[in-house]
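Shown here: the complex without one of its protein chains, the others still in place.
Here the chain labels run A and B in written order, and each chain numbers its own residues starting at 1.
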Amino acid sequence: MTQNPVLSINDLSIEFPVYKGAVKALNGVSLHVNEGEIVGVVGESGSGKSVTSMMAMKLLPEGSYRVTQGDISILGTDIIHASEKTMRTLRGGDVAMIFQEPMTALNPTRKIGIQMTDVIRLHRRLDNDAARQLAISLLKDMHIADPESTLQRYPFELSGGMRQRVLIALAFSCNPRLIIADEPTTALDVTVQKQVLMLLKAKARELKTAILFITHDMAVVSQFCDRVYVMYAGSLVEAGSTRQVLHAPRHPYTRGLMAALPELATPGSQLQAIPGNVPDLSRLPAGCAFASRCPSRSDKCNQKPVLTSIHEATTHQVACWHPALQEELAV
Amino acid sequence: MTTMPVLSLKDIQVRFPVNPDWRGRPRQHVHALNGISLEIAKGETLGIVGESGCGKSTMAQVLIGLLQPTQGEMTLSSGKSNGKGGMQIVFQDPQSSLNPRLPVWKIITEPVFAAANRKVDKAAMRELAQQLAAQVGIRPEYIDRFPHEFSGGQRQRIAIARALAAEPDIIVLDEPTSALDISVQAQILNLLAELQRSRQLTFILISHNVSVVRHMCNRVAVMYLGQIVEIGDAAQVLEHPAHPYTQLLLASVPTLESVQDESAVPENVELPSNRVLPTGCYFKDRCPSASSACLQPQVLKQISTQSQEHEARCHLAHPD
Partner (left out) sequence: MNAMTEQTLPTAPDIQPAAASGLGYFFYKVKKSPLTVAGLFIILFMLAMMLFAPWLATHDPNAIDLMYRLLPPSAEHWFGTDEVGRDIYSRIIFGSRQSISVGLFVVAVSGVIGALIGCFSGVVGGRTDRVIMRLMDVMLSVPSLVLTMALAAALGASLFNAMLAIAVVRIPYYVRLARGQALGIREMGYVKAARTFGASRWHIVSWHVIRNALPPLIVQATLDIGGTILMAAALGFIGLGAQQPTAEWGAMVATGRNYVLDQWWYSGFPGLAILITATGFNLFGDGIRDILDPKQKGK
């Protein structure tokens, strides 16, 4: 990569000590997000996608986890060894976060306006009026019809979509270089989701803000992201441009996931489910974590495959000993 | 419908009193369902789609008898009284729908146990639980385990087995796969389809996920603000939506295909209040093609140009 990455995670492994052992949540994850790029991380529950995003901002409860190897760097700052003070200036400054549940992210007892100006003034030297003006213009950008009166309202008076738009406005208030969005639209209806995603994308493009977008929804990735990483049981299994990964998946897991979507199946037909379940993260096999569910496994799969480019002239990477050869899926 | 309906709803309305004055009399009502009429034929799968606030959860509660409609009639052809085995439900969240402190065999056979007023033979119950567990793909040896020892998908299988134990005519599936991962969703949808074939079950599938509804259902009803705005043959409604709301809904669903037009950010996505219902068409404030004709209340009518069943609640769909 010649571009300079905003976020880069190198060979990161994290475990959570629990009764009789440890949950190995991340196992050698390497990913990077370049300036102005929208990068998706897809995976099912337990894949480690949320742990990745939380760890990038060092938001996991102190003492609950152990970093066994690897490092994270955001804009050149070493996150794993950063002090809480460094993290505080980073969070909400150069890096902002958007979460799934827009209700809990706002204090229910204070008006939107006060909460917005407070946050803005925490990171920017502005007086109250200037902060208020900035809040109004940010809300306007988020297509909130009447920003002045919205500032006078309490969070519970807004709909879920409005709250999420307020939070996105807030996330952009300090011109961040990176936004980490963890399932930001999962709790929203599709009509609202479409609006929120479009506004988020438009604003990010305008300010050249990079986004790390965590989701389980393939279709949202397809609409929203430039590049995508697919995670399974704490490891990356496939990476590449959205088109490459979703339309010509090489890893058996990605292929299985796409085939399981009812969107792509004939109505009423049998869906191609992936047999079995996600492995227990406290008892991961030494080799490929997907092997037990994989149709093309062999003895070689007892060794853990690493993410490698499928041929030299491409960014499409896959962690599999037997990647599928077939070209584009009929999507 | 040519066959006898197993279930028919006639002008079901549900209102909740809110905002009581000092004497406890309600000053306002939340209008959750505003006249739902439906007939469901044996063996079919009817999908009910809509967004939050459209009344689909209230609908589920009315169907399974947890909520009495304020007005209207619901008749089950089998004569089984509602709430006594005529209809069963599979909930969205398999985490909270199974009692964490009961072993699986007790969970599965609970409907039989409760219906027999708790006087049942334990061995027979265990055998029934084993049979049902095997049918839904849970290993019969596991019936002494507790819910937390199973994954989300397996828990949903257990919930399905429990619904089957009551031998219902109709199973209401309330967002049965929304809490599940994609690969597991496929397993559960396949299981449901297979059970429907082998047991001639009738399903009412309530979901916000248009793809799931398209995959599973013969017929589909689209709800908006407590009304059915469009109903008919699933392929027909989802491929050629006639009501502007259905059109908006389907256009908003993200697809794997080409990227949607990025310039047209949808505006006015807020639902009107269900305390004071709009006059005329409920959708007119958000409708791109609203006109003065929309001030009149709209009726659900067959679209004359279609041969299959396809009704819409919009004057634009009925040119006459």
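Operating definition for what follows: a contact is a pair of C-beta atoms (placed from the backbone, for glycine too) under 8 Å apart; a residue touches a chain by one contact, two chains touch by 3 or more.
From a predicted model like this one, the values you see are computed outputs, not experimental measurements.
Novice: From the list A:Asn4, A:Gln69 or A:Asn107, which touches the chain that is not on show?
Specialist: A:Asn107
Novice: Looking at A:Met54, A:Ile74 or A:Ala260, which residue reaches the missing chain?
Specialist: Considering the complete complex, A:Met54 is the one touching the chain left out.
Novice: Take the complete complex as the reference. Which residues in chain B touch the chain that isn't displayed?
Specialist: Against the missing chain, chain B presents residues 64-66, 83-85, 87-89, 91, 93, 96-102, 106-107, 110-111, 113-115, 117-118, 146, 148-149, 159, 162, 166.
Here is the rule we use: only the chains that are shown with their structure count from here on.
Novice: Using the touch definition up top, name the residues of chain B that touch chain A in the complex.
Specialist: By the definition above, chain B touches chain A via 51-52, 151-154, 181-187, 189-190, 193, 208, 210-212, 214-216, 234-235, 248-249, 252-257, 259-260, 262, 265-267, 269-271.
Novice: Where on chain A does chain B make contact in their complex?
Specialist: For chain A paired with chain B, touching residues are 44-45, 143, 159-162, 189-195, 197-199, 201-202, 216-220, 222-223, 246, 256-257, 260-265, 267-268, 270-274, 277-278, 331.
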